[in-house]
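For this view, one protein chain was removed and the others were kept in their places.
Letters A, B and C mark the chains in the order given here, with residues in each chain numbered from 1 onward.
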Amino acid sequence: MSKKIRLGILGGGADSLIGVLHRVASQINDNYQIVGAVFNPDYEENLAFAKEIDIPTDRIYKDFDTLVAEEMKLPKEDRIQVCSILTPNFLHFPMAKKLLDNGFHVICEKPMTTTHDEAKILLEAQKKTGAVFAVTHTYTGYPMVRQMREMIKAGELGKIHKVDARYYQGWINPIIHNKEKRSSVWRLDPKKAGISSCMGDIGVHAFNLVEYTTGLKIRSLLCDFNYLYSDNQMDVDGTVLIRMGEHSKGVIRGSQVATGEENGLAIAIYGEKASLRWEQERPNYLYKMSDTEPTQIYKPGHAYNSKLSLDGTKLPPGHPEGIFDSMANIYLGVARAIRGQKYNDGEFPTIVDGVRGLNFIESTVESHKKGNVWVELVD
Amino acid sequence: MSKKIRLGILGGGADSLIGVLHRVASQINDNYQIVGAVFNPDYEENLAFAKEIDIPTDRIYKDFDTLVAEEMKLPKEDRIQVCSILTPNFLHFPMAKKLLDNGFHVICEKPMTTTHDEAKILLEAQKKTGAVFAVTHTYTGYPMVRQMREMIKAGELGKIHKVDARYYQGWINPIIHNKEKRSSVWRLDPKKAGISSCMGDIGVHAFNLVEYTTGLKIRSLLCDFNYLYSDNQMDVDGTVLIRMGEHSKGVIRGSQVATGEENGLAIAIYGEKASLRWEQERPNYLYKMSDTEPTQIYKPGHAYNSKLSLDGTKLPPGHPEGIFDSMANIYLGVARAIRGQKYNDGEFPTIVDGVRGLNFIESTVESHKKGNVWVELVD
Amino acid sequence: MSKKIRLGILGGGADSLIGVLHRVASQINDNYQIVGAVFNPDYEENLAFAKEIDIPTDRIYKDFDTLVAEEMKLPKEDRIQVCSILTPNFLHFPMAKKLLDNGFHVICEKPMTTTHDEAKILLEAQKKTGAVFAVTHTYTGYPMVRQMREMIKAGELGKIHKVDARYYQGWINPIIHNKEKRSSVWRLDPKKAGISSCMGDIGVHAFNLVEYTTGLKIRSLLCDFNYLYSDNQMDVDGTVLIRMGEHSKGVIRGSQVATGEENGLAIAIYGEKASLRWEQERPNYLYKMSDTEPTQIYKPGHAYNSKLSLDGTKLPPGHPEGIFDSMANIYLGVARAIRGQKYNDGEFPTIVDGVRGLNFIESTVESHKKGNVWVELVD
Partner (left out) sequence: MSKKIRLGILGGGADSLIGVLHRVASQINDNYQIVGAVFNPDYEENLAFAKEIDIPTDRIYKDFDTLVAEEMKLPKEDRIQVCSILTPNFLHFPMAKKLLDNGFHVICEKPMTTTHDEAKILLEAQKKTGAVFAVTHTYTGYPMVRQMREMIKAGELGKIHKVDARYYQGWINPIIHNKEKRSSVWRLDPKKAGISSCMGDIGVHAFNLVEYTTGLKIRSLLCDFNYLYSDNQMDVDGTVLIRMGEHSKGVIRGSQVATGEENGLAIAIYGEKASLRWEQERPNYLYKMSDTEPTQIYKPGHAYNSKLSLDGTKLPPGHPEGIFDSMANIYLGVARAIRGQKYNDGEFPTIVDGVRGLNFIESTVESHKKGNVWVELVD
């Protein structure tokens, strides 16, 4: 390692939680320096925020286009190397596209775009430059999620015949049950938020987790949404039957009206020889089960973990690292990729995962709208 | 209370686990005396078993028909009052039918019959005599399951918009993965075991738990099975989308190949105001969640519980009662009903629940076979 | 097995919880028949209770002395073989003594007597007849407690250097904080309840659990009580430093004012090679920990358990058995002993455990009263 990577931030100003998450994560492993940003569409607020977090204001730009234009005038060794896109979903695509076209690396929040078609266009653009492109499926950075991936890859579960993932939250309850709110909030307006609420916002994380950990591709799905109210236009709850193969099936359950659930992402993977269970809210506990042996509790930092898992732990066992550390692990992988250092498959989700995600989201909507029929995912 | 109820046992001899469960449960509240039985089709083994558990052998009969015939000769005050049917599934119907026709009360293991039609015939027969008829959905006897029912009935959850139940076991793994075993074992032979393995054996418990606790009826379902092998004829895993109303939906997940799972029946019920979560393997912990208050852990025996729940607890809080006690609560309710004492709705599952169960099982098979389409349940 | 053992019950009538526990436990494995009893000092209530639970009243006696006198007139093959003593503590000694002297077997609630001296007298009496004598340290009947014992005996933990046991309850809070109640209730009156409340009632269970599971003897102890109020004469909380050897130490913590705790008996045993943790309120989960391997969760009924543990399980894994089943296991061991059948060390706590318990209780009081000094336990 040596000189810090020059990072630009798009969005994530003021009280933005995703902004805190990315900013902290970028600082955790001493790899990045924020050199430029458009934190906020309002230029004054933009500048004020930069001052608040003590970032030099000379490269705080008034808008995204200016950022690109001005940075391109700088010599390559001073120019922003990678931009984190934390803006509302519909801006992901145009920003990412322009960044790629101008040779920047990209870290993009999910969903990567608002349509599968846009996602495929980005993929083509990325292929041209070979830029590093990460989609922040944050949860893949947890040491025990990585451990699942490696244990499965090593064959510890045998053939996988069943996967059960869920992402349950309850936060949309106060909005959805209020007629006025549900008809006015941008989150539930398909024109502003895209075609799906529950699947687009959280279901896609569960989908990604399934493919990330198992190494399997979901081939087809059948989905049933719950809109809760007839005048509501967006899914706030849904169940997705999935098929990875003829005899390898499962279910993805998502909800934003699961009252009292906070951020309940969880997965259980059942294989011929053994199984794994993990929950995001207790990220440092991974359960390996079998029909004949005592269940084992894997925890981070122990020598029995895989290299990929151990690489994501900074402290000895028993010192709980959390979601900032998980995101930091993704930023660490991206840093290695940008520097051309050796890194492992699985250190960060790529643009290919982003494309898959959009394919999933669109397919769930299609399945539901056609009356809960099976829809094939493309490869 | 006074004189013990005269109980007959059909099946459940030798190493039968269901036999132990019923026998112990019947003794727990000092209500029943086993006076007659056909524990075993082999008369010698039948007699030997009666001696082993020290039951007088004079009313240990050589077969079911003899039991009925001989008992009918006895004066009513000596005659068996109620029979527990613990035989293989296909015998439930003929036995229950004959018992009802001869004026006996019945406690019947689930599934109550092998077809929905048989179930409806039993219901007609029961209506004629008004006999007490319990189907042993054992899990409804747990104090915290009863507490869920009462809390929901009292409106603590508000409108229920989501139900998520699962019953995961892994025990069939060693059979299903062995080609010879899976083609020879009676459990996976539809001619012997009925039309469904996973849904008939355990899915129906989850179904019953949903209806028992929520007080809602499942109106329609869509089901996808996993047979795991092309040469296997019975479902060993399946996911069922369910609808209780236009905006009240959910999912029932069942598996006998969920490697490492033991007896993983669980339910989560999400309402407008609050939610409940419960797991059979930790039966004395009930979680009530809301979006704004700390999650609450309800435990048995506390004064804050409902009357129905407290009636199912014998010891103070912290003294774990288990599955025998749960079944004993069902036997207690049946005893009260037989004695014409006051008892509450919910003390034991009735023949109506048995009919619903068969309707559920047949509908899952129909849905799957027709290509995962929606099937309506009758009322 | 064959003919049921003739059981007599002393105490435990009406609403007595300990009565329910013993009565149910005695019925669970088809070994005992209650043939005689003095459930209650009031003869009318005694008879009424016998009728309520449908026991023939001809051998329901008006008092203990009559029971012994009348039973001794019966031929040996009809006579009560074993009596369960469930009366208030101060009656344990005279009853047990007389029963032993007349050749009866005894099952005795804890504490076995009110003084160590009485306990030693009982031991002498028992040695003369060789009667079976069990002290109902109920918790030793749990399958996972037995499993701990067997794993330690097999050397899986190596040398044990640390033991940490606790028994925390909160039930005495409403009494102790009320000046009138705490000065009037028999529980806190040393003349009626013996010299110790917390250690005599629950601390002794923790003590027994330490010695039962580890196979070690506690050699000396130092104790500090908390009386909470200057006008209270009995310990309601205390911590006991213990030494099993020069480098093998530990702590026993007891409380009846641990607000919100229900029946919080727990133990952690740390050895050179591995450790074990267990909690009474989740009795079917045993954790084996080591410094280098994932923690393992042992559960009842699996083939990986010891013979002694498996003998205490009636159903397959995942079907939670509870405290009635634990007590039933003790009754099962006693039945085998009475019948002269083969049984294993550890199937029930004996009179020697009872003597140890009194030694412990008296030593804690002595240590505290002398100003928290070390007191040796005799062998």
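As a working rule, contacts are C-beta pairs under 8 Å (C-beta built on N, C-alpha and C of every residue); 3 or more make two chains touch, one makes a residue touch a chain.
Everything quoted here is computed from the prediction, not taken from an experiment.
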Displayed partners of the chain not shown (whole complex): A, B, C
Hidden partner chain, touching residue among C:Lys249, C:Arg282 or C:Arg339: C:Lys249
Contacts of chain A with the absent chain, listed as residue ranges: 1-4, 17, 20-21, 23-24, 27-28, 30, 33, 51-54, 169, 171, 261-264, 280-284, 299, 314-325
Residues of chain B in contact with the chain not shown: 288, 292-299, 302-304
Absent-chain interface as seen on chain C, which is shown: 157, 161-162, 164, 166, 170-171, 173-174, 177, 222, 224, 226-230, 237, 239, 241, 246-247, 249-251, 253, 255, 257-261, 268, 270-275, 288-291, 295, 372, 374
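Basically, only the chains that are shown with their structure count from here on.
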Distance-maximising chain from chain B - centres being C-alpha averages: A
Euclidean distance of C-alpha centroids - chain A vs chain B, Å: 43
Gap in Å, rounded to a whole number, between the CA centres of chain C and chain B: 35
Whole-Å separation of chain centres (CA-atom averages), chain A against chain C: 55
Residue list for chain A, restricted to those that touch at least two other chains: 288, 295
